[in-house]
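Every protein chain of the complex appears in place save one, which is left out.
Which chain is which? They are A and B, in the order written, and residues in each are numbered from 1.
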Amino acid sequence: MAEVLRREVVYLITAIVTILMFIEFFFIGTWNVAEELRTWATIIANISIALGAVRLLAEHAKNVQRRRAGVWPFSIWLWIIFLVTLLSGLAGYVIKQDAMTNPLYNWLFTWPYTSLGQTLYAITGFYIFSAAYRAFRARNIDAALLLIAGCFVILTNAPIGGVIWSGIPVIGRWFLDYGQVPGMRCFLIVAAFGMLAYGFRALLGRERGFYGEVAGE
Amino acid sequence: MVGKREEEDMAIIVSGRGMALVILVLSYILFYIFMYLGRKGREIPVRTLPPMAAIPEGIGRAAEMGRPVMFTPGIAGDLNDPTQGPQVLAAISILGYIARECARTGVKLDVFMPIPTALPLTEETLRTAYMAEGKPEEFSPDMIHFIAGQSPYLTAVLGYFQRERPATNFLIGGFYYESVVMGEGGNTIGAFQIGGTANTHQMPFLVATCDYVLLAEELYAAGASISKDPDILGCLRGEDIMKFILIALMIIGFILGFARNPALINVLRW
Partner (left out) sequence: MSEELTFWEKLARIDRRVFYWILFIGLMIPFIRPIMFPISISPSTRDLYEGIIEMVEPGDVVVMNIAFGVSAWPECMPAFAACTKLLIKEGAKIIFWGAYYDVDLSYEEVLRRCEDYFKDLKYGEDYVYLGYYPYQEAAVAQLASSIRSIFETDNYGTPLDEIPMMKNVDKATDIKLVLSGDTGDVCDYYIRQWRIPYGVPVAEIGIAMLGSSYMPFYKSGVLFGMSVGVRGGAELEKLIGEPGEATIRMGAINISHILVIIAVVLANIGYFASRGRRR
């Protein structure tokens, strides 16, 4: 009974909020009821960040409790780093209304966090390099055309392309500005319909994943 | 298109949004009709998608090699994100199918899930899949590795590749830049890879690094073809009809454009 009520209440709230948003967007323009609902949604989104953190800590606490092989020392380390960052940030916020004023918090974000984040993003370049070497082979006509277009676009992005031949940026820019745009528009339209359908099923209470159910039940 | 300002007239529909309302209502009518027909038993076929046909092949490869299978849905968004949520849900539907195949063949499955709100659904999907194959004891919550944050998630998956060397990887869901790193990381260990995403900026990377890819709507169709959910299949059919309508509008607009006639543009701007 409680399970049914839980599902029906979620369905009802979803339907009511959706209809109110429709009314605002198509018939009213700006409506304080819809504004209030969006404010609530933003507050709930902020709470979900905390939920994610709690879930993360719970998972790692389980690892430590069960002494999961090869993992539990790192779970302890995560707890330590989490608490140090949280407490130092809170200290900065409480004292000076700005977490970044705490030296430890500032250092953690400015040096380890920034350096590691940029390093991992930079790895992408190396992996793209090896992916291009492995995948850009003219196995058939389609692959050959893709390869040629890709080479022009690559050399358009680099100033040296214009130095090699003045026509490279012209052709490459054509691919970027006109060649690939119809395909991208198709994907955008398809994605938009996918979202419409998803929203419609959620509105009718028939999107199982939205309500936490497994497909096929 | 500019929305109505407070000082504008008493039109019922906000200016510039009339045609959007028409398309929305028309779409919903079509979706509902085909969902109704689907629930009444009318078959709505979905063409065979090569990546879906390749899933048993990938899992069979893992069984022969005695190595695990890895699945991850990417970190692009939450379940309630309008653009990423449907991708995650479609990915979890496909995960249910993969889990059943793994249970049937006795292959170890590892799921890297970076989205906290999707964890309960993932766990339930896996548990249901193993129970359906009569092997509930083979399911363990340890199959699901939860790592929050893009960089930790990426490094965890790369480390897993080097240690466990999975035979088959499934990179299906909403991805950001981790798609190319994981895809190429999987290639370094010689894994068979099936990818899928509706994020246009990541499609090229999955195409370049995976053996099979589900592009955009194929991801949603694949989820529907597995679950055989009449609602999802009905919506897919409705979307196809809407696409034909849009193609017809584009052809009409193309012809009117040559004649420099703005009639269609004025209608679409209503």
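As a working rule, a residue touches a chain if its C-beta (ideal position, glycine included) is under 8 Å from a C-beta of that chain, and two chains touch if they have at least 3 such contacts.
Quick caveat, the model's predicted, so the values are computed rather than measured.
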Touch partners, limited to displayed chains, of the chain removed from view: A, B
Option from A:54, A:145 or A:163 whose C-beta touches the chain left out: A:163
Positions on subunit B contacted by the hidden chain, ascending: 1-3, 5, 76-77, 81-84, 151, 176-177, 188, 200-202
Touch list for subunit A against the chain that is not drawn: 25, 29-30, 34-35, 38-39, 41-42, 45-46, 49, 97-100, 109-110, 113-114, 117-118, 120-122, 125-126, 129-130, 132-134, 136-139, 147, 151, 154-155, 157-163, 169, 173, 176-177, 180-181, 184-185, 188
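Heads up, the rule we're going with is that only the chains that are shown with their structure count from here on.
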Mean-CA-position distance for subunit B and subunit A (Å): 14
In the complex, subunit A residues that touch subunit B: 25-30, 48, 51-53, 55-56, 59, 68, 116-117, 120-121, 123-124, 127-128, 130-132, 134-136, 184, 187-191, 193-201, 204, 206-210, 212, 214-217
List of subunit B residues in touch with subunit A within their complex: 3-6, 12-14, 17, 20-21, 24, 27-28, 31-32, 35, 78-79, 82-83, 85-86, 88-89, 92-93, 96, 116-117, 119-121, 124-125, 128, 142, 146, 148, 151, 154-155, 177, 180-181, 183-185, 187-188, 198, 200, 203, 205, 207-209, 215-217, 220, 223, 226-229, 231-232, 235-236, 238-239, 242-243, 246
